[in-house]
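Below is one structure, written out as structure tokens; comments come after it.
A protein chain is absent from this complex, but the other protein chains hold their places.
Right after this comes chain A.
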Amino acid sequence: MKKLLVFTTLLVLGSSIYGQTYNTFEPSKTQFMLRGYGHTGFEYMDSGDETESTFLGSAFAPIFLYKHSDRLMFEAELEFVLESNELEIGLEYADVMYVLNKNMTVRAGKFLLPFGTFMERLHPAWINRLPNAPLGYGHDGIAPSSGIGVELRGAFDLGGPKLNYSVYSTNGPRIKDGSEEPEEAGILQFANYEDTNLAKAYGGRIGLLPFSDSSTEIGFSAYSTSGTGEEDSEFEDIGAFLYALDFSLVKQIPGLSGIVDVKAQYNSSNVDTATFIEMHEDGDEEEYSFDNQSNSFYAQLSYRPTMANSDFVKKLEFVGRYSDFNAPEGAEWEEKSTQYAFGLNYWLSWRSVVKLSYQTTETEGGHDGDGITNTDGLFLHWAIGF
């Protein structure tokens, strides 16, 4: 019994001492953090011949941040989406970054490309003021979203105005040759985990904030490669040059009792002309080529009456967006689309928003045929950042 008492006393005291050594509440030098965002919602689409309504399964995008020191960090974002009755998992980015000096940081791995600002800064659901991306982004879009490679980036304070820059090299895009998806022959595919040729893509962005209140930013991005096809294939020397112009204005205007937010981006894609093969139903083959130039544009205006007297009105936001997308004439994916989107948002907090949106899209051509299709959509989404 005596031995048991002594053992118990030692165990209690020992664990207290052990616990105290760990409960010093001193922050460790290395820090790990889980952030991210998620969204869910309801959509109703009417394209004339066809109507559909569906609740959307939650999309979940955790972001892992590991701060090794004040200069070294690893970041990664996964994306879990329920689509076409399947769970799709994607690696949005995973890169290591090191702050070389006050004006330069190096990143390596898979990172979001600074081609304009939408995909790098504005696409997450809790940041994007509308439930979806403008035309020209995402699947079959012309704006590259991420790449695997290395990047140098940084910013300069010019005594009021500021200048930021980014230059990078990545594996580059692959051109779809039409062997697997004939209707997509000539489209650039940017998500390539392995390079199939020696040509790399080189690009960068320069952003200028001319005013000392950082309210306005204009940017120019370029992305170029001398080869998009597989090595030793006839597409090996098919090069591509893309550029983007972006604009941002965020300013509190007392006369309007709120904050006005304007965003715009123009994307242009110019791919060297290549020859593709069209298979007819009777088995005959026919060669064809087209001038492979595409472009897209969007402009968005939003307004939050942050200086209103009512707490309810303060949390409202009104949004309008115009976007268009023009795919090359003569391509199987030839398309001219125009979209108008209007939205009313309610901000539950700085990182949680309920979005009600109406969108109308006119599409001429595209994958679905040669005629004109008008699609109206009603969206109710709830997004949260964490």
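Following the convention adopted for this analysis, a residue touches a chain if its C-beta (ideal position, glycine included) is under 8 Å from a C-beta of that chain, and two chains touch if they have at least 3 such contacts; residues count from 1.
FYI, contacts and distances are computed from a predicted model.
Colleague: Absent chain per UniProt: "Phosphocarrier protein HPr", "histidine kinase", "Cd(2+)-exporting ATPase" or "Cytochrome c"?
Modeller: For the chain not displayed, UniProt's protein name is "Cytochrome c".
Colleague: Considering the whole complex, which of A:Gly57, A:Gly154 or A:Gly320 touches the chain not shown?
Modeller: Counting the whole complex, the residue in contact with the absent chain is A:Gly154.
Colleague: Over the whole complex, note the residues of chain A touching the chain we left out.
Modeller: Contacting residues on chain A, toward the hidden partner: 27, 31, 33, 35, 65, 67, 70, 73, 75, 97, 99, 102-103, 105, 107, 114, 120-122, 126-127, 153-166, 206-208, 210-215, 217, 220, 222, 224, 239, 241, 243, 248, 250, 259, 347, 349-351, 385.
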